[in-house]
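Not every chain of the complex is shown here; the ones you see sit where they belong.
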């Protein structure tokens, strides 16, 4: 099985295929590509909008390359919907995958996002994906995307702090990382929560959830419905080029 | 007052400032611009995605030109959310304006869109705008956007037919055109409905509703909330250019 | 265009045509009338119920006088629904107009009402108008309607205080005055909020929103749906008179 992760930002080195290796099955071949035109990171609607066209191009390219499924590496799920129209293979967004996985693991979930300004966008996404009844809250660690990696202990401390508040104040039963830049910290965070008396609370790493879902869809020969995502009508789409 | 209509498609001649003149106040100066990069028409998520970046650019340009408010000329409201982040003047989408206006005029509304494939997208939009409880249905006339203008009587006949079915079968109390390409047909359609026994059913022309809302917002010194649409953080956004 | 504001209380001098002059278009002729039978102010369900019959009578009278649209001057929207049945011209309620306008300006809105006892009634109204998903909270300034005008600075201070709490504690992105007696204070309140670090939060003055909506409906030849508000069947209605 061939999977491809498309990172919808232009910052070099934000992600690479190697880091995902521990999370794919041994018979899965995972490739990675970042977009070439778009924002340095995704932290607002404008960033998502500018990231989308090249993300869709990379999704189309992946299908042409014989890839079996694509995962978009951003919690805004940019390009997932138009990408599903443009190809026939599964296209998976980590936010959608994580919110549904969380919904299956408990009564309610909270999302720990990077910036305050994104909180209401997370709530809208829960509504968009049909799981608003399961959404407890979005909380922010107040660290920009590109600074998450600079001080991992500080990031984890902030995640544990906001996670505890989500549990106590918002009645969250499951937690989700709100940025794929928090990748790889689930185990440490669960340990941090347990050390403070909050054991047994699942912490979902969305990009990992998305990768596993992509593998499952390929195994089961399932792709997004063509009634929801029919192929785009033929027409001119970039007249000035 | 200066308004600008931004048409988010590249088809030359689809819209022009003159046609909107009867719908603005005498002291309103309306200008029009179409995007230069993007799809020929908007009929799917991919079209919306590709139309968005240049639409936002035109919105930013409008503010720089001293325009007081911008209306995006498409029922998909492409570019409205990122555009609101990028500027401080009101940015109005016809779908949002029409759905809220319809909600104020009756128990429920239906949207008469162009193609079957767009029906569920209209429903998602009603949910997105917080008026899902008012949404009765979306029905399609099955005429592509760029063919609407070719045979206006056929378009109106199809609108009347689907409008009657929305009233009878879906309990719609108010009707909304599902494409700004249906512009100007509200009066004829209301007459057509009345002739068939369905008088007293408001028919909303979304681009007109959006223009009037834009004027109102400028009058009242109201712009979209900066808590929902804060200015984008400074960063590189198109690294390859 | 002829508009009429109907004030559904019997307190002489609560409102007059002159005060609305700055908010209508230059070609709009605005008249004002108060009811003669009913409560001194509206602060509960009983007040609304007793205000309604004469409010409807004034709405019917307005249509007979050749008025083009009526605005009811109270956030309880008394008489709006039966009034719409009784006439063919637009009848606009400030609560409905303000809630939908707020919904278009941001993720969520709070209403700053006069008394604690009205808070749940505001929430019911948001549900009634189909925008419960957009409703963040109702907060009270704890000043009775007829005392609002006695100490305007105190009123504005209380509005700013409750507005800040709505933003911080209830995640409100847009604010609405909860009583038309707060009329005219939007600009000062926005300035007060900005001075405390809450710039960019729209404050909606409901009676002004209602007046503008009435003008728009007349312009667009739109009236409330007769499927929602059919003309009342002919019958005796006040047998003892």
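Note that the chains are named A, B and C in the order they appear, and that numbering of residues resets to 1 at the start of each chain.
Going forward, a residue touches a chain if its C-beta (ideal position, glycine included) is under 8 Å from a C-beta of that chain, and two chains touch if they have at least 3 such contacts.
On a predicted model such as this, the values are computed, not experimentally measured, just so you know.
Student: Count all the copies in this homomeric complex, not only the 3 that are shown.
Tutor: In total, this homomeric complex is built from 6 copies.
The working rule: only the chains that are shown with their structure count from here on.
Student: What chain is most central when centres are computed from CA atoms?
Tutor: If one averages C-alpha positions chain by chain, the most central is B.
Student: Rotation angle for the CA superposition of chain A on chain B, to the nearest 5°?
Tutor: It is a rotation of 180 degrees, to the nearest 5.
Student: Taking shared residue numbers divided by all residue numbers at the interface, is the value for chain B and chain C over half (same) or under half (different)?
Tutor: same
Student: Counting in whole Å, what is the centre-to-centre distance of chain A and chain C, each centre being its mean C-alpha position?
Tutor: 43
Student: Could you give the separation in Å between the centres of chain A and chain B, each centre being the mean of its C-alpha atoms?
Tutor: From the centre of chain A to the centre of chain B is 30 Å.
Student: Averaging over Cα atoms per chain, report the distance between chain B and chain C in Å.
Tutor: Distance between chain centres: 27 Å.
Student: Name the residues of chain C that each touch 2 or more other chains.
Tutor: Only 107, 133, 173 qualify.
Student: Would you pull the chain C residues touching chain B in the complex into a rising list?
Tutor: On the chain C side, the touching residues are 23, 25, 92, 96-97, 100-101, 103-107, 129-134, 167, 173-174, 187, 199-202, 204-205, 208-209, 212-213, 216, 219-230.
Student: Of all residues in chain B, which touch chain A in the complex?
Tutor: Touch list, chain B to chain A: 10, 36-41, 43-50, 52-53, 56, 79, 81-82, 84-86, 117, 120, 124, 127-128, 144, 227-230, 232-233, 235-241.
Student: Once bound in the complex, which stretches of chain C touch chain A?
Tutor: Contact set of chain C toward chain A: 107-108, 133, 171, 173.
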